[in-house]
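Omission of a single protein chain aside, the complex is shown with its protein chains in their original locations.
Up next is subunit A:
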Amino acid sequence: MGKQHYDALVIGAGHNGLTNAAFLAKSGLKVLVVEKNPYIGGASVSRELYENWTYSNCSYVCSLFRPEIYRELNLAKHGLQVTPFGGSVTFTRDGNFLGSYPDPEVMYREVARFSKRDANALERYHADTAKWCRLIRPFLMRTPPDPTSFRPKDWRELAFLLKKFHGLGEEQIYEFMRFFTLSVAEFLGDYFESDLVKAHFSGSGIIGTGLGPFSPGTAYVLLHHYMGDVDGNIGTWGIARGGMGAIAKALAGSLREFGGEILTGDGVERILVKDGRVTGVALESGAEISADNVVSNVDAKRTFLKLMDEKDLPAQVIDKARNFKIRGSSGKLNIALDGLPTFTGLSKDNPLYKGDFHFSDSLERIERAYDDWKAGMWSRDPYLDMLIPTLTDPTMAPPGKHMMSVFVQYCPAKLADGDWTDDKVRAFGDTVIDQMAEYSPDLKDLILHAEVRTPREIEAEVGLTEGNIFQGELTLDQLLFNRPFPGYAQYRGPVKGMYMCGSSTHPGGGVMAAPGANAAREMLADLKRDNTVPEDFGDD
């Protein structure tokens, strides 16, 4: 392989790297994806860690994945199937719960159990959130304009942005300016009075984010989790049959069909640059591969500070990469269960059992959980997003057995009292299991095996710096033409032939595949090849 030459080499077989490579290969380029792990997928991965149980080690639910890409890359043919699952639950400490039901009238009744006003505000809440989604969604499959450039393309894109913005109407433009600096607590406060209702909806505003529900900017994070869809149902989440790894597997199938290759189990040590142009990569094994173009699926910080020689970079880029906000704030438990656990108060035949469970019944509890993180501890009373995917996907465990996926907010990358140790990781896992056990008397007895992942494990395995799930915080200073940093938002790196295609780039994290596709479109334009990347379907 050492002597081989590629038109494009993609570093990392995360779903964005695979997407990028597939579109490049589709245009006829000779493409290689290099992945350090012996398996593909990055944070969109599934592995068997306990015999006959499929673990979606990182991401666990799917909504953001762009349907245009799904279709264009024939992912259905390559085995991908996404099934929506119904609802979510927040348990209260007094034995009750609030559920989100898909049916609007059942949802009305449910919220009315706690507040009639809030039940009546649901329509307005959904209409307003839909307005923001409509504003943002058209930008997902587009390259952000450079507001300082005078190129006609940037002007066109800026005009498109302004037109969308203007399409909001006068009132909404004011509201919009507020929206991006609003906390999720304040945003929800515009609609709801019940603390439980607010806590229930606020989770999407803090997931993966080093911010609390009262921190400015978290309203956008909520939207980031709301703007996806399953078959056009905006805000709906689904389960990929076979786990999130099925997405990577389907993308790899598509890539190979277009003639692309994947090399696993050998990481890139260095991106090679000569005379201001990339020439290829050096691998950890010592081999070198030459390529005209090198695309990094790895986060921006790692790409510039670890994979590149600082001497090859403009000083300001090094500085920007150093200051890139990529704080680890999440952990994950994946638990193999001998049976379906009981949760006090919620009957097992309730359709909400298929949904995700939370145990934080007030905004204050979530904010306190954040306080612990700021102090360099994992939350003693964390915010959990727990889901039992086997209730929707029969393939992930033997019949009657179950898989439990527990996303944990907050868990710091660096602890105040020193480095993470295996004991501390275990203690972190116990904190999480103990919280759930308060609501589930039989949970502990059903545990066959648990995988506990703190930012340390996530960084070590997926390469996400500090374990930040989005490859960089989703705050306004790091969005759109500022993602990953100003001047580099159009997927091109500071060195000729070098590109970025990971979640560090617009439109950001989540299993969305848009960064990978957008990067491919820009590259194909530079290479003067026909575009293979589809346009978005559009909402109107």
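In the analysis below, contacts are C-beta pairs under 8 Å (C-beta built on N, C-alpha and C of every residue); 3 or more make two chains touch, one makes a residue touch a chain; residues count from 1.
Rule of thumb we're sticking to: contacts and distances are computed from a predicted model.
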item: Identity of the absent chain, which is to be given by its UniProt protein name, from "ABC transporter ATP-binding protein", "Fe-S cluster assembly ATPase SufC", "Polyamine aminopropyltransferase" or "Aminomethyltransferase family protein"; value: "Aminomethyltransferase family protein"
item: Residue touching the undisplayed chain, where the options are A:Leu29, A:Ala119 or A:Ile239; value: A:Ala119
item: Selected residue (touches chain absent from view) among A:Gly79, A:Pro147, A:Pro351 or A:Pro534; value: A:Pro351
item: Hidden-chain contact residue, picked from the options A:Glu171, A:Asp275 or A:Asp423; value: A:Glu171
item: Among A:Thr83, A:Asn96, A:Thr236 or A:Asn482, the residue in touch with the chain that has been omitted; value: A:Asn96
item: Touching residues (missing chain, whole complex) on subunit A; value: 96-97, 99, 101, 103, 105-106, 108-110, 112-114, 116-117, 119-121, 123-124, 127, 130-131, 134, 167-169, 171-172, 345-347, 350-352, 540
